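To start, the structure under review is shown below, and the notes come after it.
The complex appears here minus one protein chain, its other protein chains still in place.
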Amino acid sequence: MFLQHLPILQIIVPLMAAPVCVLLRRRERSWAFALLVSWVVFAMSVLLLQRVLLEGTIIYSLGSWPAPWGIEYRIDAVNAFVVFLVALIGAVVLLYAPRSVFSELPEVRCNLFFTAYLLCLTGLMGMATTGDVFNLFVFLEISSLTSYALIASGPDRRALRASYQYLVMGTVGATFYVIGVGLLYMMTGTLNMVDLAERLQPVLMTRTVLAAFAFLVVGISLKLALFPLHLWLPNAYAYAPSVVTAFLAATATKVSIYVFVRFFYGIFGTAYAFDTLSLGGFLVPLGLAGIFVASLVAVFQTNIKRMLAYSSIAQVGYMMVGVGLVSVSGLTATLVHLFNHAVMKCALFLAMGCFILRLGSCELEDLRGIGKRMPVTMAAFVAGGLSLIGVPLTVGFISKWYLVLGALERGWWPVAVLILLGSLIAVVYVWRVVEVAYFHEPTGKTAAATEAPLSMLIPMWLLAGATFYFGISATFTSGVARRGAEVLMAGLAP
Amino acid sequence: MITVGLLNYWVVVVLMMVGFYIVMASRNLIKKMVGLSLFQTSVFILYITMGKISGGTAPILAGPGTTYSNPLPHVLILTAIVVGVATTALGMAIIVRIKEAYGTIEEDEIRSMDANS
Partner (left out) sequence: MSPETSILVSLLLPLATCPVIGLVGSRPNVRDAISFIAGLLTFGTVLTLLPHVQLGVYPALSLFEILPGVSLAFRVEPLGMIFGLVASGLWIVTGVYGVGYMRGHHEVDQTRFFFFFAFAITAALGVAYAANLLTLFVFYELLTLSTYPLVTHARTPEALRGGRIYLGILLSTSVAFLLLAVLWTYFAAGTLDFTPGGILAGKVDTPALYVLLGLFAFGTGKAALMPFHRWLPAAMVAPTPVSALLHAVAVVKAGVFTVLKVLVYVFGIDLLRDTGASVWLMYVAGGTVLMASLVAMTKDNLKARLAYSTISQLSYIVLGAALATPAAILGGGMHIVMHAFGKITLFFCAGAINVALHKTEISDMRGIGRQMPFTMFAFIIGSLSVIGVPPMGGSWSKWYLALGAVDSGQLVFVGVLMVSSLLNIAYLMPVPIRAFFSTPAPASTGHGDGSHQDHEGLHEAPLLMVVPLLFTALGCIVLFFFAGPVYRLLEPIVH
């Protein structure tokens, strides 16, 4: 009976657990409780993924109200994968959290932090599992609002401005989304995704649907930080608490990308979105521009967290190029990079968190010679860096492989070449950090630094190890990604 | 096509653009929030007005043969209003904290303080 309600439990458990964290005043207790909940959520996501891979799409009607009147939760290979990813990151980051959060936040606010964290997890889970477009908006706003709060809790006062800017831009994006949904509702009278896909077919060529399409593209692109709608990301990631950056960098944009593909492959269908309106012609150039511009800007950053944030924007560019390829290979590349990038970026930001704990800074200058004082942490950073470059045996290589193959299949040679050239820029900005860390003597802040505590090293190396593990044996991730890609290409319209 | 029947859409468009412009052009953070609220409100109006059916009455059961206005957009907008309230509240809270940290809520002053620090 419990298994039957797994899809909704996935969301209810963290939702109900969040207020409990408020009541548990002591920060250690609220953390322990949150940790327990996050691991339960992860276990549930594993069960869900297993069930979906064995039995196919899971459809759950909330309150037993059948669709399209009731809200239904629809889990197929694509979102089971995304849910698994978010839950994994949520659980591992929370394992890492205590030392980092306790040092960066005032003691009285820690329990509120974990509350917001669990609510953000709820929101992201809900976005990924729901089959109703307005329900998606609700969860979108839950996750967004809590992220604004989480980012604003950073110790640096610039976090406040970053959070405010994110709030304004994110709300604009979400509102555009609502407008798009409203216009679609006007034309079809339904909010259920499958039903929407079916009922849209006769009315696709109306101006209303075209307007809805445009609003949805811009709104969702704002949330996933597609160039040039990425302006909120660098500051938000740079000044937020380390745990928040690690968590959001690995999940927020990924779930938004999932929403994007769900809408444009599933609801609108490839024929309308990509053939009639050539969305691909919009995505691929912007994606490529994002890759190059963001990577180049990253090279000149002195704040390493900001550098990694710009790197994330570039990686989103890769994923959107994959979306724009409109083929099973292209979507496989996007979905596999969704997972791979989350794992490697989270590991990188967790390493930054260790540096901030010990050094109090993440400026390049302050990392001189840190390779000698904090070798394990720096090794994790190198692992993530190699993955960003796309060295074989790391997950980054797998993503590049599928992306370039996807481009070659479509015969888009320049895109393939540009994808590979873009990863060369990553060599420059990663190697800058490697040189400073290993080729200088420890001075100033680094001289007194010691290795990060075990409670932070283990989760960080779990993810760094994963960058190697899923790079050496990519059959699981690419297999699931391929299944997801096939589901998406088929569209939701029956 | 300036038909009276499209009046509600014109209102929506005007409010939306006014709100959006305020968000983009204001230097003062609170004024931005005002603009954001206007922007969101225009969307509420869009939904609610689309639910109105000519000759329809409030969606309360009143016997056979009655035309009702669509209640669903109202439900959706209730949710959206709550979200809007939460967003505004959160935005205001952040502004209060910014005032405490920077001593001002003018965007250009904050930017120059950050650039100098």
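Things worth noting here:
Lettered A and B in written order, each chain numbered from 1.
In the analysis below, a residue touches a chain if its C-beta (ideal position, glycine included) is under 8 Å from a C-beta of that chain, and two chains touch if they have at least 3 such contacts.
Everything numeric in this text was worked out from a predicted model, so none of it was measured.
For the chain excluded from display, the touched partners among the shown chains of the whole complex are A.
From the options A:V203, A:A271, A:A448 or A:I472, the residue with contact to the unseen chain in the full assembly is A:I472.
Only one residue from A:L35, A:L405 or A:M489 touches the chain missing from this view: A:L405. From the options A:L112, A:L393 or A:A490, the residue with contact to the unseen chain in the full assembly is A:L393.
Across A:I12, A:L204, A:L231 or A:V427, the single residue that touches the chain missing here is A:V427. Mapped onto chain A, the footprint of the missing chain covers residues 386, 389-393, 398, 400-401, 404-405, 408-409, 416-417, 420-421, 423-424, 427, 431, 435, 439, 472-475, 478-479, 482.
Heads up, the rule we're going with is that only the chains that are shown with their structure count from here on.
Work out the mean CA point of chain A and of chain B, and you get 28 Å between them. Residues 20, 23, 29, 32, 36, 39-40, 43, 46-47, 50, 72-73, 76, 79-80, 83, 86-87, 90-91, 94-95, 97-98, 101-102, 110, 114 of chain B touch chain A in their complex.
Considering their complex, residues 134, 137-138, 141, 145, 148-149, 152, 157-158, 160-161, 163-164, 167-168, 171-172, 174-175, 178-179, 182, 185-186 of chain A touch chain B.
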